[in-house]
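A protein chain is absent from this complex, but the other protein chains hold their places.
Up next, chain A:
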Amino acid sequence: MDTDSKSAQGLPIVVEFSGGLELLFSNQRKHKLSLPSRDGKGHATNMAYLVRYLCDNLMSDARQDMFVVDDTVRPGVLVLINDADWELEGEHQYELKKNDNVLFVSTLHGG
C-alpha cells in the first residue's frame, strides 16, 4: 500500500480502545501495530494518518460513523496520547513516535 522505502523501518505503536469502542475493532481492546514511519507524501506519520489507517485497516464494524465523523474522531470519543489528551499534544498534527500508546475512549453517560 505504502511504497515509501522508509516504511520498511516501521513505527511500532500500541492502540487501545475503551468505553465500548473496542466493539468496533473485533472486540479487542489492545492492538499492536506497525505503521510506516512516513506517509505516502513523505511526511512523518501523524495522528490524522493513524485515524484514517484505523478506519481503513483495523475497523471490523461497517458503521464508520460510530468512530469517525467529518474526517476526525466523532464527538464523544476522547483521544489520549501516552495518557494525555491529544488536545494538549497537537491533535491531528502530532507526529507519532516509536512505542507511543494511543488510547481512544468513548465517553460513558450511564449512571
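Just so we're on the same page, a residue touches a chain if its C-beta (ideal position, glycine included) is under 8 Å from a C-beta of that chain, and two chains touch if they have at least 3 such contacts; residues count from 1.
Methods note: contacts and distances are computed from a predicted model.
Q: Choose one: "Proteasome subunit beta", "Pyruvate dehydrogenase E1 component subunit alpha", "Adenylyltransferase and sulfurtransferase uba4" or "GID complex catalytic subunit 2". The correct choice is the protein name in UniProt for the chain not shown.
A: Hidden chain, UniProt protein name: "Adenylyltransferase and sulfurtransferase uba4".
Q: For chain A, which residues lie in contact with the unshown chain of the complex?
A: With respect to the unshown chain, the touching residues of chain A are 18-20, 29, 60-63, 65-66, 69, 74-78, 80, 83-85, 87-88, 103, 105-111.
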